[in-house]
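Below are the structure tokens for one structure; questions will follow.
One chain of protein is taken out of this complex; the other chains stay put.
And then chain A:
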Amino acid sequence: MKIYTYTEKKDTRSGFGAGLAELGRTNPNVVALCADLIGSLKMDKFIEENPERFFQVGIAEANMMGIAAGLTIGGKIPFTGTFANFSTGRVYDQIRQSIAYSGKNVKICASHAGLTLGEDGATHQILEDIGLMKMLPGMTVINPCDFNQTKAATIAIAEHNGPVYLRFGRPSVPIFTPADQKFEIGKAIQLTEGNDVTIVATGHLVWEALEASKALNEKGISAEVINIHTIKPLDEEAILNSVSKTGCIVTAEEHNYLGGLGESVARTLALNKPAPQEFIATNDTFGESGTPAQLMAKYGLNSNAIIEKVKKVISRK
């Protein structure tokens, strides 16, 4: 079994900041907007190097989404930056009409997604954003797993013509993907080979899935871990191929089970190859204040929880 290690931890939002800075140097059409959260989104470098291509809109997210839509008319590629909650739920109709339905080339970049935002609590911990965004026709939904992948994804979405929701987070997490790995939208990455169970994970849960697979391997259970960084369009082929071999699947995400990655996977299996599935996700609940680790443990979103679900799903085969 391939063992993954890391030497450094970093927040995925810094990966976004690094990717945006690189785009500032390489793509003159890229512009950025922020609703009073420059530091939190790590947009400083882009702004420092391209002040004329940055728009501080203040605490007015609805206006930001509309301005971003307008900037595309004239050939700009706008990247909006704010927290995931304010990037989706707060501005759903603006995104729906002015961006998605209008087919505008806006990149909605959302930090502090999920429980790992931590102490600020449930007002800021959105667990519904993947569902909201994946339901919009034409919207691409991406949730990368570490600093390197978030940077690569940020750069890749500039080349994609169409609206994109890019979801990342606040906490420092292990960097384990190669810095030079090209990001292919909609292309799953198989991280380990296994025969007993498929674990499909997205975002911060990918590392937890790898940790779980290590522990499972020691107990004689071989898990195939797949990094699904793109939730829409979903790499159905990769999932089906793996489940054909393993016969069961656990999906893992920092999101409500309603509307999340797990539901998309369940639909794929139902239509093509029904198989036992267990969900690592929040259970139709809001979050609360706490440290990221406490919250992920309490709501069952860590490697220990994955191990338990793997045992359960294998018993259902």
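The rule we apply is simple: contacts are C-beta pairs under 8 Å (C-beta built on N, C-alpha and C of every residue); 3 or more make two chains touch, one makes a residue touch a chain; residues count from 1.
Basically, contacts and distances are computed from a predicted model.
*Asks:* The hidden chain: which UniProt name fits, "Ketosynthase chain-length factor", "Transketolase", "Phosphotyrosine protein phosphatase I domain-containing protein" or "Branched-chain amino acid ABC transporter permease"?
*Replies:* "Transketolase"
*Asks:* Looking at A:A21, A:M43, A:V57 or A:L136, which makes contact with the chain not pictured?
*Replies:* Checking the options A:A21, A:M43, A:V57 or A:L136, the one contacting the hidden chain is A:V57.
*Asks:* For the chain not shown, which residue from A:E8, A:E49 or A:D93 touches it across the whole complex?
*Replies:* A:D93
*Asks:* Write down which of A:G24, A:G66, A:G118 or A:G247 is the residue touching the left-out chain.
*Replies:* Once the missing chain is taken into account, the touching residue is A:G66.
*Asks:* Looking beyond the chains shown, say which of A:G103, A:G121 or A:P276 touches the absent one.
*Replies:* A:G103
*Asks:* List the chain A residues touching the unshown chain?
*Replies:* Against the left-out chain, chain A lists 31, 52-53, 55, 57-58, 60, 62-76, 78, 93-94, 96-98, 101-104.
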